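The block underneath contains the structure these notes are about, expressed in structure tokens.
The complex appears here without one of its protein chains, the remainder shown in place.
== chain A ==
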Amino acid sequence: LNNSVSVLYKKPFAESFEETPLLVAVLTYMGYGILTVFGYLRDFLRHWSIQTCHVAREKEEQKDFVPLYQDFENFYTRNLYMRIRDNWNRPICSVPGAKMNLVERVSRDYNWTFEHTGRVVKDVINMGSYNYLGFADNTGACADAAVEATEKYGVGVASSRCEMGNLDIQEKLEQLVARFLGLESSMIFGMGFATNSMNIPALTGKGCLILSDELNHASLVLGARLSGSTIRVFKHNNMQSLEKLLRDAIAHGQPRTHRPWKKILIVVEGIYSMEGSIVRLPEIVALKKRYKAYLYLDEAHSIGALGPNGRGVVDYFGLDPKDVDIMMGTFTKSFGAAGGYIAGKKDLINFLRCHSHSALYATSMSPPVAQQIITSMTIIMGEDGTTLGADRIRRLSENTTYFRRKLREMGVVIYGNDDSPVVPMMLYMPAKIGAFGREMLKRNIGTVVVGFPATPIIESRARFCVSAAHTREMLDTALKATDEVGDLLQLKYSRREQPLPSLGWMAKESLLQD
């Protein structure tokens, strides 16, 4: 298998995860150490009422109940998260498009409470929302169709799919999704998170093995846990680790009894949103065929955002969609709606219709949301008669390549594949998380910063989501601001001398001479 790996890829697969410089790692640990010491100091002061305590307290009558939270569990929240809490949950009051309006809020007690000043920060460049193809819009064909659907169907459904909630618009959407992906049939659900957590338990059970990537999303982890199968984790995107696990699993069988496994399910994602890496799908498909395992691909971020036709990571690598047994995805990111889908062979979907938790107990998708997906998917497929879809896909790829190249030239450390529209930029130190978020907001750019526990403790990062709705000027403004803030906060850790050659799937177009 090792020798023929390069044959599987039709174009170069360029991913980079630069190692943390040693000095930075040491300083980061020191930073966390200092914060912990101060945290203990503040807890002490709060306990002895020298400092006012804003933490909510248990009711008087219930003081002798077993405490609901252990003090230590919330140590991180109280003392580290609270200090930089203003970087998250920023309320917006407009369409989450390329530019958005934020509600201005101030805190007079160091982020314990916020007040809305009543003013609005206008035209903040949005580098945080998952709006890859720019369909988050309140005007245009999608919005008009959604308006019609609301007027015709109303907003709610009030019943589950099995009982009285199966609307004709949902069936139409399912056929469209199946056609879009090139598969036999599909089924839709009202929430992307719930699609994973409610359907993996229906597919596997005791006696099955789930091989899941290290960095899988919380919904996949929850679904795997609820199923009751044995779970083994392989190193992130590491095919040797996966192959070793497969061989050992099949050879040794179930733990202790050594009976053969009923099924083996490999669970991976298309694009990992915290790393910006793309799954090595050709190798995984080769492995799965060799070892007779089943593949569950979660395309939450990659559907619509990768591939020359926007059909996701399968399209990006030029593979046959029928090779993936269970294709799952969400409509939240590239389609500007909400919900999730699972697509595959007819047998699989028939089984899910009868046994999925969501179909029997949860309310089905709201009609205007379904209509939004139908319209946006039709545009992406080009079936509405225009080239809007193809334009958007091309713009996204160009924006991604340009943005990544410029960031790399700037000297900051960015992770991930060259073609992924999710661009994580490393900050490392805890103080820089808060500083970066606030400085970018001062320059009217809205970014997302992530720290522990979503990432390993020394690898906190800022994450940019490139969108097809971003124009070149917006990206240039964002890049200029990042450059300034990078100099101010000394974020240019990269030790690479030259930028790596980056070829998107459109190698013919020369994008290096802008």
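Rule of thumb we're sticking to: a contact is a pair of C-beta atoms (placed from the backbone, for glycine too) under 8 Å apart; a residue touches a chain by one contact, two chains touch by 3 or more; residues count from 1.
Here, contacts and distances are computed from a predicted model.
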- Item | Complex member absent from the view - protein name from UniProt, among "Large ribosomal subunit protein mL46", "Cell cycle checkpoint control protein", "Serine palmitoyltransferase 1" or "Cardiotrophin-like cytokine factor 1" | "Serine palmitoyltransferase 1"
- Based on the whole complex, identify which of A:Ser159, A:Asn238, A:Thr471 or A:Gln490 touches the chain you can't see. A:Ser159
- Query: Hey, which of A:His47, A:Arg119, A:Lys206 or A:Arg247 is the one touching the hidden chain?
  - Reply: A:Arg247
- Check the options A:Ser16, A:Asn111, A:Thr363 or A:Thr477 and report the residue that touches the missing chain. A:Thr363
- Note on the structure: Given A:Glu19, A:Glu61, A:Asp320 or A:Glu473, the correct residue touching the omitted chain is A:Glu61
- Note on the structure: It is residues of chain A that touch the chain not shown, namely 56-59, 61-62, 64-70, 77, 81, 88-97, 100, 103, 126, 128-131, 135-138, 142-143, 146-147, 150-168, 171, 190-194, 197-198, 203, 217-219, 222, 225-226, 247, 250-252, 260-264, 291-294, 325-326, 330-333, 335-338, 347-348, 350-355, 357-363, 366-369, 372, 446, 448
